[in-house]
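Handing you a structure now.
Here the complex is missing one protein chain, while the rest keep their positions.
As written, the chain order gives the labels A, B and C, with residue 1 at the start of each chain.
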Amino acid sequence: MAATDFTPDEMMTIAAARALSNDDVCFVGIGAPSAACNVARLTHAPDITLIYESGTIGTAPSVLPLSIGDGELCETALTTVSVPEMFRYWLQGGRITVGFLGAAQLDPFGNINTTVIGDYAHPKTRLPGGGGAPEIASSCGEVFITMKQAKRGMVKAIDFFTSFGHGKGGTDRQDRGITTKGPTLLVTDLALWRPNPETKEFEVNAIHPGVTRDEIADSCGWDIRYRDDVEETPPPTEEELTTLREIKARTAEAHRRKGA
Amino acid sequence: MAATDFTPDEMMTIAAARALSNDDVCFVGIGAPSAACNVARLTHAPDITLIYESGTIGTAPSVLPLSIGDGELCETALTTVSVPEMFRYWLQGGRITVGFLGAAQLDPFGNINTTVIGDYAHPKTRLPGGGGAPEIASSCGEVFITMKQAKRGMVKAIDFFTSFGHGKGGTDRQDRGITTKGPTLLVTDLALWRPNPETKEFEVNAIHPGVTRDEIADSCGWDIRYRDDVEETPPPTEEELTTLREIKARTAEAHRRKGA
Amino acid sequence: MATVKSLQEAIAENVKPGDSVAFEGFTHLIPHAAAHEVIRQGIGDLTLIRMTPDIVYDQLIGCGLVKKLVFSYAGNPGVGLLRRLRDAVENSVPRPLEIEEHSHAAMANAYEAGAAGLPLAVFRGYKGAGLKDVNPNIREVTCPFTGEVLAAVPAIRPDVAVIHAQKADRKGNVLIEGILGVQKEAVLAAKRSVVTVEEIVDDLGDIHPNLTVLPGWTVTAIAAVPGGAHPSYARGYYGRDNAAYLDWDRIAADMDSFRGWIDENVMAVGPEAFAERVAELRGKM
Partner (left out) sequence: MATVKSLQEAIAENVKPGDSVAFEGFTHLIPHAAAHEVIRQGIGDLTLIRMTPDIVYDQLIGCGLVKKLVFSYAGNPGVGLLRRLRDAVENSVPRPLEIEEHSHAAMANAYEAGAAGLPLAVFRGYKGAGLKDVNPNIREVTCPFTGEVLAAVPAIRPDVAVIHAQKADRKGNVLIEGILGVQKEAVLAAKRSVVTVEEIVDDLGDIHPNLTVLPGWTVTAIAAVPGGAHPSYARGYYGRDNAAYLDWDRIAADMDSFRGWIDENVMAVGPEAFAERVAELRGKM
C-alpha cells in the first residue's frame, strides 16, 4: 500500500534505499546515506552488509549514528577493525560494492566538491574536506550520490575536484585507469538520475510523485536532460515510510541528552 | 657460587643469556636463542621483553617452545599480533634491540648462511632458508649469534648470504645504507667472540672455562684472532645452571606425548 | 618505558612549543582532557595532525596555538563545519593557519607507514582528485611488476602522539577496545607519546590474547583522567555527549563566546573536571 503523505526528504531516502540489494556491501556515510542504508536493511535487504569508515563491519544500528564512529555501530557490528585496515583491506581491497556519497557541489558528471567554495588557497567557504571520498569514489564497485537539489549545489562546474566521478564524461574515467563504475545513481529530493551510458551526464530517469519538471529545473544549476521514457518514482510504501520514521524517531530520542 | 660440572652447551646458553639486559626487546629464534633468552628472563633480566615472530609480544613461557608458534607463547604473552603486523610495526618499526640468530654456516664477519650448501640452483644440501633472518639482521638494533663450533659451520666463506653481517668487514655494512649495528656478539660452546671495532672480524674475547686455544682452532674453519686481553668466561653460577636445567627438564616433560 | 604522571606533568614534559602533535581518536576516545591541558599551558606554534579534526582542534586553533594543520576531514561530526577553523583559514583569525590536506586513505596509510618505520606509504588513491594539485606531498610510485602508478605520501612521524584509552596497568601497558581508529599507529609512529586512561589497574587481567595492547615500553607517559575523552566517549565507561557537539556550533560561532567558553571550561578548571562531565553519561552506550 502506498503512502500519500510524505516529505521530499523521505522520498529521497526511500528511493535511495530501494537501489540497494541484499548482496550489497555498502560503505556508508553519515546523514541521508546512513538513513537509506538502514531503511534498506530494515525492509527489503535484511542481509545487506553496512560498513562505516570507523572500522565497523556488518553493523545493524537500531538508531542512526550522529557520527561515523558512534558506539552503537561497534556494538552491533560483526567485527570492528582499525582504520588503516578499513582503508587497506576493505575499501582498497575492492570488497565494497556500493559507496554512498553526499556533496556540497555536484556537477552533471558526478564529480563532487566538499572541500572549498572559491579558490583553494583563499577560499570563500572552507568546507570539511574529502575524508574518505576520494578513494570511496575510485575503489567502490559503484557510487550512489544523494543530495537535496539546490542551484548552488548542483552546478555546471565544481570549484574543486574532491572526488572524481566521470570527469569530463564519456570514457574520461576509464582513460585515467580507474576500473570501477563510478557514479551510477543520483537520488535527490525531486528525482532519480542516472548517467547517460555514452556521455555519462546525469539524466532524470524518474520524477518523484507530485514533482514538476519546472521544480527540478528551478533547483538545478545545469541544463537538465531527461531520459526518453521518464517514469514516476513509486511513492513510499507504508512499510518503507514507517520504517524510516521509526528509526528517525528512535534516533531523535537517543540523541537527546537527558535533562539537556 | 660457581658450578663446576656443566656442559659446553650449557656454558654457551648461559654466556648468551648474560649478554641480555632487563631493558632489551629481543626477537627470539628457536633452539639455543630461546633457551638463552628465557634463562636471562628467569635470572638477571626479569623484565626483558621476548618477542617470537609468530606474533607473540612479551612472552614468558614456563617451558621452551618446540616451534616458534607454540600455544604456550601466546598464552603467556602480553598480546599476540598478526604476522604481517609483527614484521611491519615491530621488526621493521625498529622496536627490537637484539635479534638472536643461529647459523648453518657463519663467516668471520658475521654473515650467515641457512639457505643451501653448494650452488643455489643445484644445492648439495637444501637447508630451511632464511625465514625472518634477512630482516632480523638489518632491522634489529644489534644481532647476537649462537652456534656450536665446527669446521664445516665456521667457514672462511659462506655458500650463500642468507643474512648480512658485516659483509667484507670495515664499513661495508654502513656503506650499504644499513644503519643498525649488525652482529656484535658470537657465543659458541667454546668461546665468546666480538667483532674487532675496525675490521669487524670476530675475535675471541673470552674463552669458556677449561677450553684450550687448540680446541677452538680445531673446530673453526677460519684463522682465529684473539683480543689482546682475552678473559676466561666466568663459569655458570648455580642459579644460572639450575634455571637452565629446570626449564630444559620442564620442556622435555611437556613435549613427551603421553603414551608415545 | 611508560611512567605514570599527572596530566600536567605528562604534557609539560612531552609537548613542546613548535612540536608536531597527533591527538588521535576516531569519534571514540578523543583525548579532550589532554588537549585542554595543552591550552592551559599555552604550548603554541604546534603542527597538529589528525584525520578528523573536530571540536578539540577547533579549540586549539581558536586559542591561537596552531600554525599548521595536517588533516583529511575537518568537521563537527553530524553537525557541520568548524567555525574557529574556518575563521583561521578564511580570515587568519586569530592567526593564519597553514594546511596540508589529505584523504582518509592517505592519512590512515601514512600513520601505518609511520608505525612500520617506512619513509612513505604507497596506496591506490587520489585518482582524478584535486588534492594532488595543491599538496606537494602527494606523489607517485610506479610498480616495477605491473607498471601501475600508485599514490605515495610521506609517513606520518609526529614528535608526540596523544591518545585516550580505557585502561593501563602498573607497568604502563595500555588497552584500547571498540572503535580503534589509528591510535595504535599514531603512538608507534611518534617519537614520544602521552596516553590518558580512564583508570590504572593492577594488571589488565585475563584479557583475550588478540586485543589491542600497547606494551608499556612503547609509551612515554600515562595519566589517569577519568572522563578524559568527553564529549567523545569511552566504550565500557560512558556514552558520547551528542548535545555538547550540537552546542559547540553556537559556542564557536564568534570569538567572544568561544573565549568565554574556554575561560570557564578549560582555563578555570583542571583535568579532574572531566569526571563530573561524564557522570550522567556513564552506562549510556
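We adopt the following convention: a contact is a pair of C-beta atoms (placed from the backbone, for glycine too) under 8 Å apart; a residue touches a chain by one contact, two chains touch by 3 or more.
All of these numbers come straight from a predicted model, not from anything done at the bench.
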Chain not shown: contacting residue from C:P31, C:P94, C:G128 or C:G178: C:G178
Which residue of B:G167, B:P195 or B:P235 touches the chain not shown here: B:G167
Absent-chain contact - pick from B:T13, B:N38, B:S54 or B:N205: B:S54
Hidden partner interface residues of chain A, rising order: 23, 25, 49, 57-58, 74-75, 77-81, 88-89, 92-95, 139
Missing-chain contacts mapped onto chain C: 116-120, 122-124, 137, 139-141, 143-146, 148, 150, 152, 154, 177-178, 180, 208-212
In chain B, positions touching the absent partner: 30-31, 53-56, 65-75, 80-84, 86-88, 91-92, 115, 120-121, 123-135, 137-139, 160-164, 167, 173, 176-178, 255-260
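FYI, only the chains that are shown with their structure count from here on.
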Chain pair with the higher count of C-beta pairs in contact (A-C, B-C): A-C
Most distant chain from chain A, judged by the mean position of its C-alpha atoms: B
Centroid distance [mean C-alpha coordinates] between chain B and chain A, Å: 57
Distance from the mean Cα position of chain C to that of chain B, given in whole angstrom: 41
Gap in Å, rounded to a whole number, between the CA centres of chain C and chain A: 28
Multi-chain contact sites of chain A, meaning residues that touch two or more partners: none
Contacts with two or more other chains, residues of chain C listed in rising order: 112, 185, 212
